[in-house]
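In this view, the complex is presented without one of its protein chains, the others remaining in place.
We just call them A and B in the order they show up, numbering each chain from 1.
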Amino acid sequence: MPSEAIQTTEPTTFRNGVDRRTFLKVVAQAAAAIGLSGTMAAKFISAVEKGARPSVIWLHFQECTGCTESLLRTSHPGLAEVLFDLISLDYHETLMAAAGHQAEEALEAAIKKNAGKFILVVEGAVPTKENGIYMQIANKTGVDMLKHVAGSAGAIVAIGSCASWGGIPSADPNPTGARGIGEILPGKVIVTLPGCPANPYILLGTLLQYVALGKLPELDELGRPKFAYGRTIHEHCPRRAHFDSGRFAEAFGDEGHRLGYCLYKLGCKGPSTHASCSVLHFCEVVDAWPIGLGHPCFGCTEQSVAFRIPMLKPAEIMRPTPPSTYAPVTSPQGYVSPIATGVGGLIGGAILGAGWMAAKKIAQKEETAPATTEKKGDNSGTSSKE
Amino acid sequence: MDVNRRDVLKALMGGSAMAAVAATGVPMAKAGKPESFEVAPDALGLMYDATKCIGCRACMPACQNANGLKPDTGGSGGLYMQPDSLNAHTKNLITLYTAADGHERSFMKKQCMHCVDPACVSGCPMEALHKEPHGVVGWDPTLCIGCRYCQVACPFNVPKFEWDKVNPKIVKCELCRHIVGTSVTEPACTKVCPTHAVIYGKRTDLLAEAHRRIKEKPGFYFEDRVYGEVEAGGTQCLVLSHVDYTNLGLPKLGKESAPAQERRVNDFVYRGFLTPVVVYGGIVAIVRNRWKEHLKHGDKPGSGEVHEEEKRA
Partner (left out) sequence: MTEHWERCVRLKEPLKTKPFLIVAGLAALGLLLGLYREFTGLGYVTGLNDGYSWGLFKNWNVTALTALGSGGYAVAVLAWIFNEKRFHPIMRTAVLTSLVGYGTGMMALGFDVGRPWNFVWLGDPRTWNHYSVLWEVAVCMTAYFMLALDVENMPPFLEKLYRSEDPEKREKALKIFRFMQKTFPFGIALAFVLPSMHQSSLGSLMYLAGTRVHPLWQTAWLPLLYLVMAYILGFACVLLVLALSSYAWDLGWDADILGRLAQVMSWTSLVWIAIRIGDLVHRDVLGMAFAFDKFSLYFLLETALILVPALMLLSKAQREAPGSLFRLTFLTVLGGLFYRFTPTTLAFSPLGDYRYFPSVAEILMSIGFTALAVAVFLYAVKTFAILPASRGKIAAEEAMRPFDTL
């Protein structure tokens, strides 16, 4: 459908019934969604008007299609605006009408036409065990497909935890050898957007920034955009004041839980999870995110947390900060061991006693005629010698 | 038996022995460097105005991050950064003072005071603790022997020791000297302070600012003075507060620093190593006569004679 209805080489043609004003409104919303200023939005518009609707090729591997599904729950911009006005989605197995050989031909055509310029979005992990036979399309393994398409891509985005680091297919015992695409494509710059699902606005923001400014957002050491993954949930959680003051829900449904207290003791992995869920809620409903709904975060973006650490096990606090109480100006320090005190006392007593005994014995010996009884080596009070 | 030559030889040997003694003392004969005990003209420091501090403690995580320290979460079972004093993981601490009747409160920021004439620098045998440019007190791991004299000497109880390590360090604020001037222009704590309760600058400017604030609100700040201006010879980290400074854990100190007092006593006794040399020469002179006599009348084997000592008085 998309490759037929919209020609990517021609200047943008507005859809029937959409005037320029509506288009500008859409663009402004889109820009605002990712925090771009008005000037940036203008840049974006001129870029789009010049026909720079980027080509996007979307590959699916071991995934649940949740990340694609989450894109349906956006409205600024909505998926329709995205597909028809902002990008050119040239290959997407869920959304495209074509199937079979037609689909494969469309893929190859898109690669050839936009070589070096298209954005490759990958959803799902890639199995590697036994030469990757656990995921094949048209007799091609996922590994081969990925390497083939990525070879000509202008930018690579891994959406969702599966593509970022392996996700749920990689949970122990990982029978298929599922890996994130970064391990299949070493050395390439990959924008990873972990999450299960990833918040769709992070993808939109990244794509729109790339289109408007021609560059990717600032990435951290794992390739995650800092604007979305720079903080842990804990560092931006609306329940943080409860944590700092020591107010915790101890069991589901108890008083604390109903009062909205911190869920740390119920195993919330917010302190060790980098994500933006606490500000970018889901489904565009306020508080529609795990903690907002009263369930502890399980760390879906973090490879060391999700599907590894049990749900109810308390998280490691990555960057601890002070609580809401203060240390007094002086507090007691130092530990006095009662056993040591006892030992010290005994030794002190022994020394005093030994000294006294020595004095007595010396008096006896020296004040009378020198005794012949051998009191050899009687070093009572040796320790007092020195 | 050329007495003259023998005397000359003895004198020479005595001289070389004295030289050996003096060698340990030659550094002591070096004239003191008064300029290193006075305020450097470009001395930098902090000024903490407790009346502006809101106790947000942004400075504490900032300090941890800038210095690569592991936060002290031990007291809270891993939940919070909750040190109750400066320690081997904490170079900067915000404490709260509350009067017994609850009517008086003040926050207090504890870190190294970067004294003008520090006791720790004076006491450190190997100059591991030393004054860096701008008067910052820095610690050098390559020289420190871990004697912990600095902990005994510091009147503010600042240097902390890593007791549980095989390679222990002395841990204290060093005004972020490892990054100031290279990647940043001010220490981490002043950078993040939202109310500018703690500010960084030249000591002369900070003092001027402190006096300006005091003048602006007479009677507001405790005793209308800034702590650190003259205490213990002056410190480069100053404190302004509306409550008594001793309540904030700042000790009452006189104008003269302890190192200055000690230098005075040492100079009086040693006089640039003159005293030991003179005493040494005197002892040699006294003993030499007795030794000669001893050689003459010394016990020979089998001679049943023993010195008849002078009788007890």
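Convention: contacts are C-beta pairs under 8 Å (C-beta built on N, C-alpha and C of every residue); 3 or more make two chains touch, one makes a residue touch a chain.
These figures come from a predicted structure and were not determined experimentally.
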{"item": "Residue among B:His103, B:Arg212 or B:Arg290 touching the omitted chain", "value": "B:Arg290"}
{"item": "Interface with the unshown chain - residue positions in chain B", "value": "10, 13-14, 17, 20-21, 24, 27-28, 30, 32, 85-87, 119, 121-128, 141-149, 151-153, 155-157, 159-168, 232, 249, 251-253, 258-259, 261-263, 265-266, 269, 276, 279-280, 283-284, 286-288, 290-291, 294-295, 298-302, 304, 306-307, 309, 312"}
{"item": "Residues from chain A at the interface with the omitted partner, ascending", "value": "330-337, 339-341, 343-344, 347, 352, 355-356, 358-367, 369-370, 375-379, 381-386"}
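Please note the rule applied: only the chains that are shown with their structure count from here on.
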{"item": "Between chain A and chain B, centroid-to-centroid distance (C-alpha), Å", "value": "46"}
{"item": "Interfacial residue positions of chain B with respect to chain A in the complex", "value": "55, 57, 60-61, 65, 71, 73, 76, 78-85, 93-98, 107-108, 247-249"}
{"item": "Of chain A, residues touching chain B in the complex", "value": "243-244, 264, 316-317, 319-323, 325-331, 333"}
